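Starting off with a structure, shown below.
Removed: one protein chain of the complex. Kept in place: all other protein chains.
For reference, chains read A and B in written order, and residue numbers begin at 1 within each chain.
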Amino acid sequence: MKTFGALLRSPSALFGLAVGAVALMTALFAPLLAPHDPLQTITPLALPGSVAPDGSHLWLGADFLGRDILSRLIWGTRTVLLWSSLSTAASFSVGVSMGLLAGYYGGKLDTALSFIANTLLAFPVTVLYIIIITSFGASGANIVIAVTFASAPGVFRIMRAIALDMRNRDFVAAAITQGESALAVMGREILPNAVTPLLADLCLRLGYTAITVGVLGFLGLGLPPPTPDWGGMVAEGKNMAIAFPHLVIFPCIAISLLMLAMSLLSDALQQIAKGSSRA
Amino acid sequence: MLHFIARRFLVLLATMLAVSFVVFAALELNIEDVATHVLGQFATADQRHLWLAENGYYDPFLYRYLRWLMHFLIGDWGRSIHFKEEVTTLIPYYLKNTAMLAGISLAVMTPLALLLGVLAGMREGSALDRMISFFAIATTSIPQFASAVFLSGIFVFWLHLLPGASPMTSGFAWRELVMPVLVLVLAGTGYLTRMTRASMVEVMSSAYVRTARMKGNSFARVVLRHALRNAMVTPVTVVMLYIPWLLANVVVVEVFFAYRGFGTLLYTASLQHDVFLIEGCTMVAVVAVVSTQLFSDLAYVWLNPRVTFDAPSEKTAGAAA
Partner (left out) sequence: MKGEALSPLLRVRDLSVALPQGADRRFAVEGASFDLAGGEILCVVGESGSGKSVLSSTIMGAAPAGLRVLSGSILFRGNDIVRMGEAKLRRLRGNQIAMVFQEPMAALNPAVKVGEQIEEVFTLHSRLVPRERRQRVRALLADTRLADPDRIAKSYPHQLSGGQCQRVVIAMALAMQPALLIADEPTSALDVTTQAQVLKLMRELRDEHGHAVLFITHDFGVVAEVADRVAVMQAGRIVEIGDKRAVLDAPRHPYTQKLIAAVPRAEPRPSSALRPDAEPSLEIVHLAKTYRVGGQKVTALKDASFALDKGRTLGIVGESGSGKSTLARVAIRLTAADRGSVRVAAVDLAKLGGKALARARRKMQMIFQDPYGSLNPRHSIGSILTRAGKLGGKPGSAARESAIELLHLVGLKPEAFARKPHEFSGGQRQRIGIARALAMNPEVVFADECVSALDVSVQKQVLRLIADLQARLDLTLVFITHDLRVAAQVSDFIAVMRQGEIVEFGAAEEVLKRPHHPYTRELIAAAPGRDWTPPALETLET
């Protein structure tokens, strides 16, 4: 709660929260907000502001298949948020639990888990995505798997470092001398102190995962075509962007804005984490 | 020191071995898939069966892995299905192009980021600091395919200054390099700037900088003589880690600008399910990553006389202490 209060006092965090909230609302209420069916051809390719044959406005124009770009953008928010939050949640469950165990117990368990993490970190991320998607095929679930493999080692390292640090704190020593079980020490003493730094990483990772979903879409390795997806929209419109920049510019703005919001939020959380560790 | 290098080197070898196993398992565990990818979708089941038998794919998996590894070590990386050429002849050509792209990007990015980071970090909270910090966050937030779109919009379609693609079909052209470099620099500078800034802020608030001030040093001299050297340790080691970052990120940029580099090669290989080419590319990329990590660790030890060689290298922990 203290963290949340501090967030509300930072203008950049407020901006981040606001953009995040708008994105979330858009994703939740996409069917109500989108003026058209994102998959339906309603007109030939149209510039922003044109009027569709049925008399409705196409505020952002229509793409090369004549689908309303605004509607695809709105439904795309749902795609991007859904898959990036699922992927991030998976990465965090794996990374946090493994990191806690490695940092708390140390020794051989730590060596083994760290080795696995470092092996995964040895792959350049895009290479890892390409390998996983090529071997398992392009689908939402495989995006989650790929992102978890790529992202969990990073979360693992953060959690492990915090657990290693906390393990030497006197309040943890006190809990141990009182006969607290290992699970309780990890859950009651260590984890609550990792919340703010983890939250900072969560925001950043949520943003990067949104970008990853976009990049995979852009590379044609993401969700299979008619699904409205920001990265996919750029990929589809790329070759005609010279003549019709509106095909690609709006999804690019959308994803940049979302990432900026998450970065600012993460930055503010890091400041708070730093401040409270100083106090 | 020697002990430290030897140990790190052993870890490096173990990592490479683990990686090779993962790669092989991911791509060749399912032999039916391999046969389909090699022979094409229209091959019959009998043809696939024959090919698999001929190439020893019915041997036990572990045996196949070891054989593959031995071949790999002696330089027999197989033939690309799509390009119909030896993998070992394909990779160097494409890698060279990427090395040039990445090298120029690094050469532009590093001094720029270090300068901005030092300027921001020497007076924490100043207007200049806030400006640079925001710039750093904003630029890292734009995904590369988006900044490629934005920058193309400005320099190619609006100002007509540069070509919009970089296939270099009619020989090498400097003008075609500018856009990809620009996109990479824009994406990469922010992070290094923030690292440098953080390091600089920490150093500027240290006791020895205060001592230097109380000796009668001017602010400029304190920054140049006392702060810089210590503040550079972390960013310099981070620069090394940009090589893997670039390897991962050139894919998007190269594909966007149709630049014939390592990223495009890997991308084409993955679209075509060119199994042996993917294996070759991945192993090369991993070698690059792991060896830069080693160099980064060495640089850290070399720049920071306080680090004990046998302590596990935990950069964040070392920098914080």
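Operating definition for what follows: a residue touches a chain if its C-beta (ideal position, glycine included) is under 8 Å from a C-beta of that chain, and two chains touch if they have at least 3 such contacts.
Note that the structure is predicted; figures quoted are calculated from it, not measured.
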Residue, one of B:137, B:212 or B:301, that touches the chain absent here: B:212
Residue touching the undisplayed chain, where the options are A:56, A:93, A:111 or A:181: A:181
For chain B, the residues touching the chain missing from this view: 3, 206-208, 210-218, 225-226, 229-230, 305-306, 308-311
Residue numbers in chain A that touch the chain omitted from display: 169-171, 173-181, 188-189, 192-193, 276, 279
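Operating definition for what follows: only the chains that are shown with their structure count from here on.
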Residue ranges of chain A touching chain B (in the complex, touch as defined): 12, 115, 118-119, 121-127, 130-135, 161, 207, 211, 214-215, 218-221, 231, 234, 238, 241-242, 245, 248-249, 252-253, 255-256, 259-260, 262-264, 267
Chain A-facing residues of chain B, complex: 11, 14-16, 18-19, 22-23, 26-27, 30, 33, 134, 137-138, 140-146, 149-150, 152-153, 156-157, 164, 244-245, 247-249, 251-252, 255-256, 263, 266-267, 270-271, 273, 278, 281-282, 285-286, 289-290, 293, 314, 316-317
